[in-house]
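Only one protein chain is missing; all other protein chains are in place.
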Amino acid sequence: MTPLHLCLLISSGLFCIGLTGALARSNTILVLLGIELMLNAANLNFIAFWRFGPAPSPANGMIFVLFAIAVAAAEAAVGLALIIAVYRHQKNIRLQEANTLRG
Amino acid sequence: MLGSGIINGLIVTAKNFAGSYHDPERMVTVEYPEQKTVLPENYRNFPFLITENATDPMGTLRCVACQICEKECPPQCIIIEKSKDKKPDATGKLQLYPAIFGIDTSVCMSCQICVEVCPFDAIKMDKVFEIATTDRFQDLFLDRERLAKPNSYYHEIHPVEAAEVDGRLLAERKAAEEKAKVAAAAKAAAAAAKPVVTPPPATP
Amino acid sequence: MNPFTPSAPTPFASAPGPTVRAVHDEFHGDLLEVSMGPQHPSTHGVFRMVATLDGEQLVKLKPVFGYLHRNHEKIAENTTYLGSMPYTDRLDYLCSMSTNWAYALAVERLAGQAVPERAQYLRIIMAELTRLVNHSCLVGFLFNDLGTSFTPLLYAFREREKIIDLFESLSGSRMMCNYQRFGGCRVDPTPEWLAAAQQLVDNFPRFLDEYERMLTGNEIMLARTQGVGRLDATHAINAGITGPVLRASGVDYDLRKVDAYGFYAQFDFRVPLGAHGDTYDRYMMRILEMRESVKILQQAFKRLPAGPIMDPKAKLRGFRPKAGEAYGRLEGPKGELGFFLISDGSPNPYRYRVRPPSLINLTLLEEMCLGHTIADAVVILGSIDIVLGEVDR
Amino acid sequence: MSAAALTDSFLERAPLALRDWVVNFLPAPLQWLGHHLITIIAVLAVFGTFFAFTTIAERKLLARLQNRLGPNRSGLPWIKGLTLFGLSQPFADAIKTLTKEDIVPAAADKCLHFLAPVIVVAFSLMTFAVLPFGRHLIPVELDAALLYFFAAGAATELAIFMAGWSSRNKYSLLAAMRALAQLISYELPLILSVVPIVLVTSTLSTQNIVLAQGGWTFGFLPHWFVFTPWGFPAFIIFLVAALAESNRSPFDLPEAESELIAGHLTEYSGFKYALFFMAEYFGLTALSGLGVTLFLGGWQAPIAALQFIPSYAWFMLKLIGMLVFFIWIRGTLLRLRIDQLTRLAWQFLVPLALLNVGNAAFWILTASWSGPLQLIRWAISLAIIVIPFILLGRTLTAGYAPRTYRYAP
Partner (left out) sequence: MLGSAAAAMLLRNLIHSALLLILSWASVAAFYLWAGAEFAAFAQILVYVGAISMVVLFAVLLTRQNQVADVVIEPASRKRATTALTVGACLAGILSAAVVASRFPAAAVTAPATTVKLIGLELMERHGAALLIIGVILTVALIGATLLAATEAKRNPEDAP
């Protein structure tokens, strides 16, 4: 069980938690947070491979993680803005009711 | 320029900071328990009764229990009861004296109206301000004994005013004596002229 | 209890409830009813503002006062005319000398009492000194609300202390002077007192210059006060507002010029007028008025005549003015301070009414504060300069 | 004395020698632990007492600004009448806060209520790890030190939110929201004002930045960044942002006494309140420490001749200088309203900071100019930053000017 295996196990565990969270909860915010968790799990993999991978080129893994974090941040911001907009309109944020597309 | 107002403000506080070390006009703090400020002469706090001499305070009270101050006092905090008998006062005339004379210092607002309206200059304003007590009732109701203070104490706290009051009293006493002498002489002459005429009434 | 869930909209009377409650208002969605209670640090004395906020903007503001009501006018009906003179000190405890003068003015008009010339001059000196005390206090408290940690307040109080010490050495008490009598003054100032007062008045402008240099040009001060709490002239006149608040809106109404009571006609001084009627103008009114008062004081010291300070015919006790009514008013530091007396010939007044400038200036507080934030409401209250002793009487 | 001898003078190496002497008592594997534990204890001790004396210095200085004496009554508990000019006041305060009753509101969210002060103090203490106190005295040698500093600084916002939310009181929630708006809108100018430094020294590690500021022209003009045309405006922006970041004087909106009673600290009392108080001061000291490292040449001596004084003494002197400046500002300036505060940040500080980054780039490109060109270089670089400052200043204070008044006829 090389350390790489351990890291992969942890990140896959985190990924599955994020997935179940996103699917199970009816509150849109928590769904979004679940997706954030999945993104973090992916980043974990990058760092693990960068650290324990065969021929680690000096900065590849790290740069990829930086970009991933940036994108995740942008996505979270837009997602939450959407939630606020939807909330203002229909006064609660249950996922099921957000089915009317009309403005 | 945007920052100039703020910089000016900073300069002023800096000057004050420097000033507070050497400029007496800026450093005004008086550390109370150690240093005490000198009270001005006209300072007034709760009233007190004047006695002629310190040896027999109750005997030589100047107050004649005329109860004018009791009537005039706005918050009605003076309580006086006349005495049954009379006793000679400084000028030898027989006067009443207050059996009970109490001031409730928790009500008195030291407004000094009793001093103004008292025709006999018997009540004056004191200068003691450290009078905190633990008990709310007994200690704050000052009775006759605790109110009476000798005339010398009055000279001590209000020198100018006391001198002027004494001057006036002496003048009155002298005028009263002359009048008494004149009346006595006139009486003697009248008695000599018409022994039957009754002597003129004693003037106050 | 989730603080956001709106409780049933209780009747809007000053319900004792918790100080902060969510009130549901159909127009604005969820409002926040914040009660800046009697013990709030920035209200000058026991005064409560029930402010309803929509986010940061003020939607409704209900001043609640009466916590300091001492039934002054009813008591005055049961004591003699002289007896209620010391009570007038307790009305506006910051400027007791000018309140005494207003009451003495009313009684003298009622009884037709003459006042010797020296006493008139002394009264003008005392009134202008109290104006300096009041305005420096106000400016200090205004900046304290604006947020500096007590620095301008302590500078102002340093100057005020000097004047208060003068009052103490003259009338016996720092703030409760009880100095005026019907027909003159009670104590004749000694030459040393006059010299000390003269010296104080001469270097008072130095304090004002230091104050102006520190604060008038300050950008933050300009941003926080200009355009805040705007009051237009017609509105002020209709509401009966008087004093610096009115003059800040540009209305030329100063009793010292209008009535010219006492010997004010013989003094040349100018009345500053504002243009915008906002908090900055009110602050500047007070600073400029302080400069004018210094000018009046300097002239008064030069021309103080000798002579008696009390009209010989004035009777101290058994003072029974003939039946009738009189209204004496003067330009107090806060506005037109008036005393209305009805006498029925007995030693006690039949009716005794005080016109409190603080209370009347307070009526427009809500009108000035709407649309601003809570921070501004506190500053506007500070700029109106109210003293709760006078508001509640 | 040659520079090398100076750098290794006895005083310079004293703290290090002490630490190594203690560490080699421990068995080999523990040495690493001992090494770091001692540095932590040293930092905590020094800055703990520094915090205590900053509070007393603040109260004494503010008092002097206001022409009154500061606290000078508290003497030692046994000796009667010995007043140490108030020096023992902080210990008296400490005992007072420790013994004060700690009230937790009934509806409060117990664990968050307790956690908030802990996190605030933890994160603001973590920021000290990267500050170079002396030539060899740097707790943790990180090459991404600046990024670490801002990461630790950013986490304190979270704790303020927790404090505001967990005390379940509308006032503190409103204040917590305000505090967050203020902190977030001032984080950008803070970081942007540091970017030119990173640009010029092309390193993120604080030790290298201080080394880059070594050297003196003509013996007495130090090469500190504050004396460069792009450095001075950056320093001013840094100061303003640091003031806002640590909720001090013109920006102390969250605890504005005159409005929301004590902001998000209303429901705290006793030791937790003291923790918040301590965290604020640690944040302030850390930020001014960073300011000293970046702009005022860290532990560099101002004049070449004065190098014999140990470097950490210089760092402490400059730090005290910065704190006195902060206290001086606190005694003078008024408080800004929340909308003016954010407008100042977004419409004035951020554009100026961006311009300053351009200014620093210009400065690097023209590094090769020499002689008369040097003057032109200074002039242009100054122009790049001063003209927009005046223009933006004018737009910001558009409608505000001291007015003149007319008098009644």
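So that you can tell them apart, the chains are marked A, B, C and D in the order they are listed, and the count of residues begins at 1 in each.
To be clear about the criterion, a contact is a pair of C-beta atoms (placed from the backbone, for glycine too) under 8 Å apart; a residue touches a chain by one contact, two chains touch by 3 or more.
Remember, it's a predicted structure, so these values are computed and weren't measured experimentally.
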Option from D:Phe128, D:Trp165, D:Tyr273 or D:Phe348 whose C-beta touches the chain left out: D:Trp165
Touch list for chain D against the chain that is not drawn: 109, 112, 142-144, 147-148, 150-152, 154-155, 157-158, 161-162, 165, 177, 180, 184, 187, 202-205
Where the unshown chain meets chain A, residue by residue: 2-5, 7-10, 12-21, 23-27, 29-30, 33-34, 36-37, 40, 43-44, 47-48, 50-56, 58-59, 61-63, 65-67, 69-78, 80-85, 87-89, 91-94, 96
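Note that in this section only the chains that are shown with their structure count from here on.
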Pair with more cross-chain C-beta pairs in contact, given B-D and C-D: C-D
Geometric centre distance via CA averages, chain C-chain A, whole Å: 64
For chain A paired with chain D, centre-to-centre distance based on mean C-alpha positions, whole Å: 35
Contacts with 2+ other chains: residues of chain D: 65-68, 331-333, 397
Sites on chain A at which at least two other chains make contact: none
Touching residues (chain side chain B, partner chain D) in the complex: 1-3, 6, 9-10, 12-14, 16-17, 19-21, 26-29, 31
Complex interface listing, chain B residues touching chain C: 2-6, 8-9, 11-13, 15-16, 26, 28, 40-44, 68, 72-74, 109-113, 116-117, 125
Contact footprint of chain B on chain C as seen in their complex: 79-80, 82-87, 151, 155, 158, 161, 165, 168-173, 176, 178, 186-187, 210, 213-215, 217-222, 316-317
